[in-house]
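Okay, handing you the structure first.
Omission of a single protein chain aside, the complex is shown with its protein chains in their original locations.
A and B label the chains in the order they appear, each numbered from 1.
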Amino acid sequence: MPLGVFIFLAALAVTSALGTVLQRNPVHCLLALVVTLLAIAVMFIGLGAVTVGFLQVIVYAGAIMVLFLFVIWLLNLQAELRTSPGYLALKALAGLLCAALVAELFTLLWHAPTAGGAQAAAPPGYGSIEKIATMLFSDYLISFEVTSVLLLAAIVGAMALARRAPAPQHASPQAAAADGPARPEGA
Amino acid sequence: MGGGITLEHFLVLGLILFLLGAYCVLTRRNAIGILLGIELMLNAANINYLAFAFFGGARYDGQIFAIFVIMLAAAEAVIGLAVILAIYQNLRTIDVDATETLSG
Partner (left out) sequence: MTQFNWSLINFAWLPILPLIVVAVGAMGVLLAGVQVDDEDSGALGILTIALLVFAAVLSLLLFGGRPSVAFSGALAAGGYTAYFDLLVLFAAAMTALMSVEYAADQGLAGAEYYALLMFAALGMMLMAAGDDLIVIFLGLETMSIAIYALAGFMRHDPRSNEAALKYFLLGAFSTGFLLYGIAFIYGATGSIKLEPIEAALSRPATDNALLLAGVGLLLIGFGFKIAAVPFHMWAPDAYEGAPTPVTAFMAVGVKAAAFAAFVRIFMVHLGPLGPQWTMVLWVMAGLTMTVGNLAALVQTNIKRMLAYSAIAHAGYILVGMTAAAAPRAGGAILYYLLGYAFTNLGAFTVVVALERRGAIHDNLADYRGLAARHPFLAAAMALFMLSLAGVPPLAGFFGKFYIFSAALDAHLLWLTIIAVINSVISAYYYLSVLIAMYVREGGVEPAALRTRPALIATLVIAAAGTVAIGLFPQPYITSAAGAFVSALGNAPHHHVVLSR
């Protein structure tokens, strides 16, 4: 990847990330994030991580973002994403903190010597799905198996939280009122 | 990959994205907006993993970690959105400040 391509992708990623942070409409935020994810995916491939790059497109920009979009539409989030003026002070504080972190980490990076022999060209086949799969099933076997448990826990948890079930008979009046007729379909 | 790009380029990009994500989390009042900020932070971390893996002599552990991070993002999104749906059913809002029944 030539420097020009990197600068183009980086600029695209940062600009659209800014969009995610500053846009008011949640759908626009989400679309901006998808652009960031795609730009980053191309960079991944440039870094020799072909498999990770494709996973980023298929799983991250694809599946996960569609899930977000689905929920945003389900909740009909149109006007809600305004930032309330009372939070200007917090915003200023957050900005200040970020600026301090930037200053600190930039100085750190500036003084950091470049890691080792740097761009020793990656061996052929670096980042291919075959190599990754071999690693996953040998050195990282236990992590890989844990992943399956983690996903199962997430599925079970999500089912328990979001499934539609009759309200308990003795629920508190507040909860019963909130559980009224106007529940979103398919929730 | 050649042409004068160094590890630092990627670290700086990762840092910018991480801070944008953190800023988003701190200033948004809307649960989904906060979640999107967190996704930015995770991606910033992934850029670092892959850059360190590549420039550290074509290593694999960074790539493996990045795959686990993507998987984790999926699991976290699922559980987070389920929590948001549940709270919306009860309170009709996902504004973090409007949900202040807990006090003290």
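Observations
Going forward, contacts are C-beta pairs under 8 Å (C-beta built on N, C-alpha and C of every residue); 3 or more make two chains touch, one makes a residue touch a chain.
Keep in mind that what you see is a predicted model, and the values were worked out from it rather than measured.
Residues 7, 11, 14, 18, 21-22, 25, 31, 34-35, 38, 41-42, 44-45, 48-49, 51-52, 56-57, 59, 61-62, 64-65, 68-69, 72, 75-76, 79-80, 82-84, 86-87, 89-91, 96, 99, 101-102, 104 are the ones on subunit B that touch the missing chain. Listed by residue number, the positions of subunit A touching the unshown chain are 105, 108-109, 111-113, 115, 130, 134, 137-143, 146-147, 149-150, 152-154, 156-161, 165, 167-168, 170-172, 174-176, 178-179.
In this section, only the chains that are shown with their structure count from here on.
Here subunit A touches subunit B in the complex through residues 1-3, 6, 10, 13-14, 17-18, 20-21, 26, 29-30, 33, 36-37, 40, 43-44, 46-49, 51-52, 55-56, 59-60, 63-64, 67-68, 71-72, 74-75, 77, 80-81, 83-84, 87, 90-91, 94-95, 97-98, 101-102, 105-106, 109, 112, 114-123, 126-127, 131-132, 135-136, 140, 143, 147, 150-151, 153-155, 157-159, 161-162, 175, 178-179, 183-184, 187, going by the rule given at the top.
Residues 1-13, 15-17, 19-24, 26-30, 32-33, 35-37, 39-40, 43, 46-47, 50-58, 60, 63-64, 66-68, 70-79, 81-86, 88-95, 97 of subunit B are the ones that touch subunit A when the two sit in their complex.
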